[in-house]
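A single protein chain has been removed from this complex, and every other one stays in its place.
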Amino acid sequence: MVNTTKKDMNAPPTQIFEPRDPDFESKVRKSFGLQKVMSTLGIDLSSVRAGEVALRMTHDDAFTQQHGFIHAGVTTTALDSACAYAAFSLMPQDAAVLTVEFKTSLLAPAKGIEFHFCGQVLKPGKTLTYTQGYAWASDGPHRVLVASMTATIMALHGRSDLRL
Amino acid sequence: MVNTTKKDMNAPPTQIFEPRDPDFESKVRKSFGLQKVMSTLGIDLSSVRAGEVALRMTHDDAFTQQHGFIHAGVTTTALDSACAYAAFSLMPQDAAVLTVEFKTSLLAPAKGIEFHFCGQVLKPGKTLTYTQGYAWASDGPHRVLVASMTATIMALHGRSDLRL
Amino acid sequence: MVNTTKKDMNAPPTQIFEPRDPDFESKVRKSFGLQKVMSTLGIDLSSVRAGEVALRMTHDDAFTQQHGFIHAGVTTTALDSACAYAAFSLMPQDAAVLTVEFKTSLLAPAKGIEFHFCGQVLKPGKTLTYTQGYAWASDGPHRVLVASMTATIMALHGRSDLRL
Partner (left out) sequence: MVNTTKKDMNAPPTQIFEPRDPDFESKVRKSFGLQKVMSTLGIDLSSVRAGEVALRMTHDDAFTQQHGFIHAGVTTTALDSACAYAAFSLMPQDAAVLTVEFKTSLLAPAKGIEFHFCGQVLKPGKTLTYTQGYAWASDGPHRVLVASMTATIMALHGRSDLRL
């Protein structure tokens, strides 16, 4: 039987993943660059690793809801891209990526100077990849968790029209 | 026992709701007008009823993902506002509205000339209101269902700083 | 442009579906009969149509949570089967069915004498089918909506080991 210590159970199911496409980073960066909504919203790529992608944006009043916080849909836009590209980083070269569904939990108002988003693969698969993501608001030295996401991402094979 | 016919079971749980705030429509319109992200994304209010809010946007390349479709996060932004304002329309005058969480299912690519979003209250409550929403892409005479959402919306009472 | 009336927008995206397997009903009934958890929980099949499956159970103290209501996980068990079999009813003969993910909203306590569950296909697909489900508690003449679900269901092809 498995011996589960506090640390053990607490541990997030993070893993080291072996990318099937050695050029996964440039593939992700190229596709991300084609998402016009990213530059429109001022969302940048912070880092690309096999199974994990981090994004960043700074506060802009143009993307706020009625109380002056960043709209939950904008936070979701960044989290979805972080999760989808985390999944895409583990897909083979000929696969296109599509989001099946996601759930966002709004833990705290998205109030801050800068926002960080991290998407991670929980379970890769030939067709479906399960991911989770977290968003933090930062206001200088510390950061606050403002949202979490779980997203199901799909690989489409043999669709050259949707390649990137 | 309940006699459930085909029509019966198929029927969506839509209801006629009695608004607690007679000025619910102007309240919703005013708050919607404060969401800067709505004008940034070109999302307009189509209709406001007690427990149901409809929005509309036209395609804009600035909000697309890598395949040229509207990004799922943008669709979600509109659906979240439609659901939250559907809930807000049934809240008393002194309540502020906040989204707790939502799930979006991406049924088809958001590809079209115009997009329609409808948020409906499934179950209103003092603190929590459950809603569902649907998004359609339209390309002229017919429309295609492209996304669905279920969202939990919260009423905050006695928070004058968050009133609208 | 689409002319959306109140009725129009309110309308649930229900459709008439053409089953790919003419024997879909017996296929669903046979697979349902293999789910031992259904007889353990006393959940019965009420009706099977192309794209829609209804289930029923009566209250049993053995399946309650701490307040004496049916546990949300039991409601979910019925809703998941209703949604998965609604999807399965539209799949070709050689496909096996698997649930990818679901979200359940607990609208009201599952308190009653009898419970009804309905799963409906929102969007069928070759690999993924999107569904929604509703659960009602009934206490004699009227019924109360107690839960809703959205579920993503997957078709597995060429897996004879998982056929039913």
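When the chains are written out, they are named A, B and C in that same order, and each has its own residue count from 1.
Operating definition for what follows: a contact is a pair of C-beta atoms (placed from the backbone, for glycine too) under 8 Å apart; a residue touches a chain by one contact, two chains touch by 3 or more.
Treat the numbers as computed from the prediction; the structure is a model and nothing was measured.
In the complete assembly, the contact with the undisplayed chain comes from C:Thr40, out of C:Ser26, C:Thr40 or C:Gln93. Considering the full assembly, B:Glu101 is the residue among B:Asp21, B:Glu52, B:Asp80 or B:Glu101 that touches the omitted chain. By the touch rule set out above, subunit B reaches the unshown chain at residues 100-101, 103, 127-128, 150, 152, 154. Touching the omitted chain from subunit C are residues 31-32, 34-37, 40, 61-67, 71-74, 76-81, 96, 98-106, 162, 164.
On the side of subunit A, touch with the chain left out of the figure occurs at residues 1-2, 4, 6, 9-14, 46-47, 49, 52, 54, 103, 105, 107-108, 114, 116, 118, 120, 122-123, 130, 132, 134, 136, 138, 140-143, 145, 148, 150, 152.
Convention: only the chains that are shown with their structure count from here on.
Judged by the touch criterion defined above, the protein chains are all mutually in contact, each touching every other. Over half of the residue numbers at the interface between copies subunit A and subunit B are found on both sides, making the touching surfaces mostly the same.
Computed from the mean C-alpha positions, the centre of subunit A lies at a distance of 31 Å from the centre of subunit C. Residues of subunit C in contact with two or more other chains: 103, 150, 152.
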